[in-house]
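Next up is a structure, given as structure tokens.
With one protein chain withheld, the remaining protein chains of the complex are depicted in position.
Each chain carries a letter (A and B) given by its place in the written order, and its residues are counted from 1.
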Amino acid sequence: MDTFKPHISIQKLNVFYEQHHVLKDITVDIPEKRITAIIGPSGCGKTTLLKSLNRLIDLIEGVKVSGKVLVNGVNIFDNGIDITDIRKKVGLIAQMPNPLPMSVYDNVAYGPRIHWAKDRRELDQTVEHCLQAVGLWSEVKERLKEPASRLSAGQQQRLCLARALAVKPEVLLCDEPTSALDPISGRQIETQLLTLKRDYTIVFVTHVLRQARRLADYVIFVYLGELVEHGPAQTVFTQPSDPRTRAYIEGVFG
Amino acid sequence: MAAVFPSLVLFIMAFSLSQRSTPILATQPLSELFFTSSWRPMKGEFGFYPFIMGTLWVTGVAMILAIPISILCAIYLAEYAPSRIRGAIKPLLDLLAGIPSVVYGLWGVLLVVPLIRYYIAPLLGGAATGYSVLAGGMVLAIMVFPLIISISEEVFRAVPFEVREASFALGATKWQTVKHVVMRKALPGVVAAIILGFSRAFGETMAVLMVVGNVARAPSSLLDPAYPLPALIANNYGEMMSIPLYDSALLLAALILLLVVFVFSVVARLSLLRIERRSV
Partner (left out) sequence: MDRRKLEEDFFRGLMLLSTIIVVGSLLAVFAVVLLKGAPALTLSMLTQTPKGGYYLGKEGGILNAIIGSLYLAAGATVLAFLLGLPVALYLREYAGRSRFASLTRLSLDVMWGIPSIVYGAFIFVIMLYVGARASLLWGIITVALFLLPIMTRAMDEVMKMTPFRLREASYALGSTRLETVMKVVSRQALPGILTAVLLAFSRGIGDAASVLLTAGYTDFIPRSLLDPVATLPLAVFFQIGSPFPEVQQRAYASGIILLGLVLLVSIASRLSTKKFMKYVIR
């Protein structure tokens, strides 16, 4: 039986977009060095929950947050917290691949550079290491100076993964990382995530239950902004305690 | 079809102005006209050099002042300002753009010229009337602000959110995101805005005319007066017909303005078009 040690602790998290109450009193722990899947029908707050974990929701105008999110015991919503430091620790890969308007090399090197890494040799090593970690190195090592936009969608998404790894995060958040990709590229990303969980805590959002079954160690089910159920994947998928969960898993809705 | 009108007009303008310019071009080659400094129409001497330099100096000063201020303001409006402030300032910019040229000139005479004469010139160690390149440049810069700011701001806002999000997700500060990501994507558009601003500044007549001194000598310092091409035409059209070749010379000046604006407009518009198409 796995033991789950909490890496991120979400306590009574409420998120409002203007008057709209998007997340209601979410309290749950994210286990360390495991893959946690946030599942649920579209539009129910999964992405909002995910983006709360590195405060990317701050970017949305008119957002209000109450509650706590503790990363390694520290509430990231405290006043005086260095947001850029949080985002270094908790990285995010978006649904649509979003390469920066630069070369492949510069994309991966961007993270370290903005945190003041300057040594050329160190950067070279980091870039190579991260590209290898996502299985992209052999494909792009001759094309490092080319604009990242020339890569295929699958390659771009892996590039975004490599880019996120370059700042040495502790947590990787993935927002439906394969939904914009073809099945083969999607599988590649999934394989990478399975390998990466040895060193990183991974949280991903998906609306494809089969993907959650394939990858998740821990499952969080969000419906209409509420935390309906959470637990080890094995338990939630075979013996869900909440009728809503059961209905969702059986494909009644969503 | 009425739609042919604009192209037709441009063609006719270019044609008629060049036609009327040919007499003077027949007396001297263009390069000589451009580099001679003596402007004595009565004696048949038409050296354009002072006016070309005057235009370049004034426009140059205006752009040096306008570019940094406009871009910084545009970044602020697009990236930092809360929507209420942005909503308040944008109409103000439209207002600024709508103020008639002579009113700017009036203001220049009332405020800028004395400012230079009594405060700035002594600081720079020179004595000046205040009617100077600097005055023209300052007034012109303010006239050009709304143009550069509005185009640049639009270009910044057109940069897709996802790219910004990617930068923030890696832990960049807002300024780092602007500097490395937004600017990179927006640069062609901002350059186009600057080119259009330059084009506008180049041809502005009345406001500059009222504060720049109108002395037909190439300026050698900021405090010197100047005589830009548009002012040349505006001040002397009355004598055009009474002195031989004068009309041709002035219309050549008009033709030069037309061609410069033409080239700049085409370059700027084509690059803006390419940007629009790429982001679709």
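Just so it is clear, contacts are C-beta pairs under 8 Å (C-beta built on N, C-alpha and C of every residue); 3 or more make two chains touch, one makes a residue touch a chain.
Worth saying up front: this structure is predicted, and the values here are computed from it rather than measured.
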item	value
Which of B:Ile24, B:Ile151 or B:Ile233 contacts the chain that the document leaves out	B:Ile233
Candidates B:Leu33, B:Leu77, B:Ile116 or B:Ala186 - the one touching the absent chain	B:Leu77
Candidate in contact with the missing chain, chosen from A:Glu18, A:Asp82, A:Glu146 or A:Asp242	A:Asp82
Residue touching the undisplayed chain, where the options are B:Val191, B:Ile243 or B:Leu258	B:Leu258
Footprint left on chain B by the chain that the document does not show	1-7, 9-10, 13, 16-17, 20, 68-70, 72-73, 75-77, 80-81, 89, 91-96, 98-107, 109-111, 142, 145, 149, 173-176, 196, 199-200, 202-206, 210, 230, 233-234, 237, 241, 247, 250-251, 254, 257-258, 261-262, 264-266, 269-270
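Note that only the chains that are shown with their structure count from here on.
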item	value
Approximate Å spacing (C-alpha centroids) for the pair chain A, chain B	49
In the complex with chain A, residue positions of chain B that touch it	83, 162-173, 176, 180-181, 184-185
Chain A residues within the chain B interface of the complex	54, 56, 59, 61, 84-88, 91-92, 94, 96, 98-102, 110-111, 114-115, 160, 163-164, 167
